Structure formats: C-alpha cells, structure tokens
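The structure under discussion appears below in the form of structure tokens.
The complex is shown incomplete by one protein chain, all other protein chains being positioned as in the whole.
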Amino acid sequence: MKGVAETFAPELAGTRRLVIGIGEFAVSNRPGDLIVTHALGSCIAVCVFDPRAGVAGMLHFLLPEASINPDRARQQPGVFADTGIPLLFEAAYQYGLSRKRAIVTLVGGAEMTLQTGSTFGTGRRNALAAKNVLWRAGVFVSGQEVGGTDARTLYLSVADGRMEVHNGQSYKEL
Amino acid sequence: MRILIVDDSAMMRAMIKRVIKLADVPVDAILEASNGAEGLELLQKHDVQLLLTDINMPVMTGAEMLREISMNERWRGLSRVIISTDGSTVRREEAADLDVRCYLEKPFSPEVLRDVLNELADNEVAETD
Partner (left out) sequence: MSSTNLPTTKLPKLTDAEAATAMFEAVRAVAEQSFFAVAEPGDDRTFHAAAAKVPRWLVATVRFEQGPIAGAVSCTLPENLANGLFDAFTGRDPGEPTPVSTLVHDLVGEFSNMVCGAWLTRVESGRTFTLSHPSVEPAVTPGHAGDMRLVAAIDDLPVAVDLRLRPAQA
C-alpha cells in the first residue's frame, strides 16, 4: 500500500500536485497542495477536510470489503472501503483533523457498462459501503457526487477544501 | 435542550439517539418512550424542548399524543417533529394542523436527521437570545 502524507515545510512554497491511484491515499496540510485522482469509474474517492486544522485528505478505493480478497487487503488495504477509510482518517488525525469538524464528500461510484450492456453494480455497492463504514465510525457524509455512467477526475484543494469534478465533457465545483 | 424520543422500536430510538450525540447538538438529556401515553407521562414530569415522535404505535398513537399536546397551553413552546413511515398527504396535512415543525419520512439517512436537529437547535438558540 502506498500512502502519501507530506509534512508541511514553509520554505517550500508553491502548488504541488499529489496524484493518487487506486488503493492510495494522500493527506496534507500545505495550503498550496492539490490532491488529484483520475479514472474514478466505479471506484469511490473519499475526501475529508477540516477547515480549522487546515487538513485535507483523499482515498481512492476500488471495492467494498476486504473479505473479497484478504491477501490483497493485507498488501493494499486502501483498495477496500472497510480497510482504507480507517487508514485515511488515522493519517488525517495525525495532522489535527477533528472527526466532528470533518467535512466528508464522496465522489465516483459510476456504473461502468460492459460490452454486453450489463453492469456489475459495483459503483452502487461502493457508495453504500463507504456510507456504512463512515456511519460506524460516527462520521456524517456532508455531500456526494456519485452514480452516473462517466468516469471522473477529481481535484481537492488543501487550502480551502474546494473540489472540482471533471467527467470529460464538463466539470462542476463541490 | 432536553429531547424526548417516542417510538415503539427500541432500535429506532437507539439510532436516533446516536445521531443526536454525533450531531454535537447541545443536549442536557435524552428521554425515551415506547408509545404516546408514556410520552405524555414524561412530558408531565420533565421540561422538554424537542419531541421526536413516530405515528403508528400501540396504546396511544403519535397523532393522539400530538392532539393532547396541542390542547395544553403548557406545551405551546415544545418543538415537534414527526418521524414516520407514513408519508401520505393526509398525514402531512394533519401534522401541519398540530404545529409539527418538521416531518421526517422513514427510511432516512443519518445526515437528514442531523440537518433537522441542527436547524431546530439553531432556532432554539435564536429564540432564547
């Protein structure tokens, strides 16, 4: 598992892009940082932001439960909602994120259609799994941009928690 | 703020209590009752600011309890919220006549209840100031 957590260093000014892939997460408290993830199809990006602590983080997970593939879960816990989301929060707590102040947003969960025209329903399962894990952890979901059939690219600004979601034809701010 | 939850399901009351605690709404106490008659007994004994009640319950329904409450001047300032599976237009109109401030239809997500609680808590503060 690759988790990217960068320490704030005031002398290193400027915008920095932290790009995460499937099963990865990033947490930062550098105002100039942008956390980015691409190709959010049926995957879900879980974004957290604490405006008072100035901390933001993002996890990109692929599947709902580690029990689907325990071996992979041991090597890459970030791939699964039930093992990845706790890791994201544990890292964010180290930067001073407060559970009660945390603004949590879910993005992704599209239904990607197979050539046969059918879908696995993975996007829906992932969105529900994320909500289940967060509720058990006592965290409310503040917003979501889930469903549809298009893959998304997501940008999260650490400075102010603003998000931009791109799906190829258009974008929207969250 | 003292909150009274009235629902014949202990698990529904537990879920609502959990949302209240997580929502960080200023709460002095959370009281529970399993039907309208028990709810009225608790209202007689305790000073409650917010009532969250189901409709369909044994012994005394939520609608019957709310009618009793609306006839008693003592409870004029009590904020009333219905949490019910009955989403019919008839029931909603009846609720409006009984000074119900919010009608929450089951099933609901925790966030929906949290938003209702935050709005009512803000109103409570505004009315006190």
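All chains are identified by letter, namely A and B, in their written order; residue positions are counted from 1 within each chain.
Rule of thumb we're sticking to: a residue touches a chain if its C-beta (ideal position, glycine included) is under 8 Å from a C-beta of that chain, and two chains touch if they have at least 3 such contacts.
The structure presented is a predicted model; accordingly, all values stated were derived computationally and were not measured.
J.: Give the residue, chosen from A:A56, A:A73 or A:A129, that touches the chain omitted from the document.
T.: Considering all chains, including the one not shown, the answer is A:A129.
J.: Contacts of subunit B with the missing chain: which residues?
T.: For subunit B, the residues touching the absent chain are 8-12, 14-15, 18, 56-58, 61, 84-91, 94, 105-109.
J.: In the complete complex, which positions of subunit A touch the hidden chain?
T.: Touch set of subunit A with respect to the missing chain: 121, 124-125, 128-129, 131-132, 135-136, 138.
Quick note on the criterion: only the chains that are shown with their structure count from here on.
J.: Under the stated contact criterion, what part of subunit A meets subunit B in this complex?
T.: 100, 131, 135, 138, 140-142
J.: For the complex, which residues does subunit B have touching subunit A?
T.: 18, 22-24, 109-111, 114
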